[in-house]
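Mind having a look at this structure? Questions to follow.
Just one protein chain is left out here, and the rest sit where they should.
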Amino acid sequence: MAGFDIDRVAYLARLNLTDEERALFGGQLETIVNYVDAIARLDTDGLEPTLHGHRVNNIFREDVPVTGLDPEQALANAPARIDNEFKMPRVVE
Amino acid sequence: MNTEELKRLTVAETLRLLRAGKVTSAELVRGLLEIMESSQQDIHAFVTIDAEGALRQAAECDARRAAGEDLPLLGVPIAIKDNMNVIGQPCTASSRILEGYVAPYDATVIAKLRAAGAIFLGRTNMDEFALGSTTQTSAFGPTENPVARGCIPGGSSGGSAAAVGGGLAICALGSDTGGSIRQPASHCGIVGVKPTYGRVSRYGVVACASSLDQVGPMTKTVEDAALILNVISGRDPMDATCLDEAVPDYTQAWAGADPEKPLAGMRIGLPKEYFGEGLDPEVRARVEAAAERARALGAETVEVSLPHSGYGIPTYYICMTAELSANLARFDGVRYGLRVPCDDVIAQYGATRAEGFGAEVKRRVLLGTFVLSSGFYDAYYNRAQKVRTLIRRDLEAAFARCDLLLGPVTPEPAWPLGVYQNDPIRNYLSDVLTVAANLAGCCALSLPAGKTGEGKPVGVQLIGPNFGEMALFRAAHALECRG
Partner (left out) sequence: MEYEVVIGLETHVQLKTRTKMFCGCTLEFGAEPNTHVCPVCLGYPGALPSMNRKAIRYTVMAGLMLGCRIAPYAKFDRKNYFYPDSSKNYQITQLDYPLCLGGGVDIAGDDGSRRTIRINHIHLEEDVAKLTHRAGCSGVDYNRAGTPLMEIVSEPDLRSADEAIAYLTALREMMIYAGVSECNLEEGNMRSDVNVSIRPKGQEAYGTKVEIKNMNTFSGIHAALLFEIDRQKRVLEAGGTIRQETRRWDTEALETASMRSKENADDYRYFPEPDLMPIALTEAQIAEWAKDLPEAPGARRARMTEQYGIPEYDAGVLSADRALADFFEAAAQRCGNGKLASNWVMAEVLALTAKTGTALTESALRPEMLGDLLKLLEKKTINGPTAKALLPELFEKGGDPEAIVKERGLGQVSDSAAIEALVDAAIAANPKVVADYRAGKKAAAGFFVGQVMKASKGKASPQLVQEILARRLA
């Protein structure tokens, strides 16, 4: 296995790691990745992927309104709010 | 009713007593709360006990029954795994990142149980976000096996298994992504059913791996599992993977069977790969005895092969971590749960998630992010989905030859608490016999099959084809051997 870059992966996953975690997980994940690499031995050419637990298509919902949450309920769990919005640090675009 | 009687109480017996007016729900709930609370120090099966809510519901149920009402589970107390939303209750999935979160809605399984009259006792401990097979990754401390003391209860639904196995609850709900109902059921000596994918709604159940997760009953008897599955099954427009498939009365699965040969005409496959090296001799003995009993009850057993079994764990850990990494992205400290305030959004995400997630969650999120990342997607995620097809075909080929498969649930009985904690692969391997059913979507069940010399419970696993629950229950009911 080549190319397991723990810093890049941690950045993509938005997980800050301590130096200890970086060392510990880096080593463990290399071992795990090497282990799951076993599937590279199989010939999978021409095989369809199995993406779900069953193969039934076209499962829809009708376009009918369902009562949702009022703003107080919606914001009840918010760690921080400003008026009736969820508060975030200022986002720079 | 004394404490020992209460601890042995089944769902079916509870309903009989309630219907006969021999006991009230209030009495049952008070008794159970006492047992639960006194066991917390030792067993720690619960993350939250909702004494007030349960007593209120019990009073309501008693009033409804007094008014002549009856429902499939009216007044029956049930314990719920901590990853299912119950309106007004916390729902942490045993994670710090959901501390303080109060569910504003009911999961569909909860709404169905509520409509059937069930009472919600409390929330059972689990591996954090259902990631683990020992219940030791819970942010709130481990659960101990009430039967094999000093050992793990299994996981991830270890709290539910310990609650039912230890008599702290009459029945419970668990969730199974790669064995999380069956494996702890096996270690705690109870019945656990992983229904067919699409049988039971996942709406409102904190997602682990969406294409593998399924909710199921954890009970003392096969009949109890059937009673609960009757209530929680069926199409849900809120879950687009939940199928519109008729729900039979599962308690009729064994109706009319020949009492001498209840399994006459049934062909049971014994996958040779499930009896290979690495299987604990005592476990092998108990499972082979179960196969022998099946033959004695009229079933024919045949050896079958699942040639890609060896690829189950690598495939499972790629598929499940990939889905998990996206499912857990929503825990970002914006709308609910923990937030570590920072001046910058990206810093806040990273800090919140670092603080809120435990080590096993971080490991799997990192792995899942990696297998989906550019340059590695084809070699890992995409290839694993194709291997999943091979594993599914193995099972389809086996079910072309037999009605059910029978094998062990886990390669070895429950191990002592604290062991193997820093050896992820060693932990992952305990799922080796259970992941195939999730990858293929089949139904499967774990049934007590006796104990080891040390008194550790051993389970036997039955695996059925998609929507083959009736056959599963028929065989399990015949094989059931209590105590």
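In order of appearance the chains are A and B, and numbering begins at 1 in each one.
Quick note on the criterion: a residue touches a chain if its C-beta (ideal position, glycine included) is under 8 Å from a C-beta of that chain, and two chains touch if they have at least 3 such contacts.
Values in this document were obtained by computation on a predicted structure and should not be read as measured data.
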{"item": "Touch partners, limited to displayed chains, of the chain removed from view", "value": "A, B"}
{"item": "Among B:77, B:122, B:142 or B:204, the residue in touch with the chain that has been omitted", "value": "B:204"}
{"item": "Given A:20, A:45 or A:63, the one touching the chain that is not displayed", "value": "A:63"}
{"item": "Options B:48, B:157, B:233 or B:373, residue touching the unrepresented chain", "value": "B:373"}
{"item": "Residue of B:101, B:140 or B:467 in touch with the missing chain, whole complex considered", "value": "B:101"}
{"item": "Chain not shown, touching residues in chain B", "value": "83-85, 91, 93, 98, 101, 104-105, 107, 202-207, 209-211, 237-241, 322-323, 325-326, 329-332, 334-336, 345-346, 349, 369, 372-374, 377, 381"}
{"item": "Chain A residues touching the omitted chain (full complex)", "value": "8, 11-12, 14, 49, 51-52, 56-71, 74-75, 82-93"}
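By our rule, only the chains that are shown with their structure count from here on.
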{"item": "Distance from chain B to chain A - Cα centre to Cα centre, in angstrom", "value": "23"}
{"item": "Residue numbers on chain B that touch chain A, as the complex places them", "value": "100-102, 104, 196-198, 211-212, 214, 237-238, 240-241, 243, 308, 310-311, 313-315, 317-318, 325, 329, 332-339, 341-346, 348-351, 353-354, 357, 359, 362-363, 365-367, 369-371, 373, 375-376, 379-380, 382-390, 392, 424-425, 428, 438-441, 466"}
{"item": "Partner chain B, residues of chain A touching it in the complex", "value": "3-4, 6, 8-10, 12-18, 21, 24-25, 28-29, 31-33, 35-40, 42, 44, 47-54, 56, 59-62, 69, 73-74, 76-80, 86, 88-89, 91"}
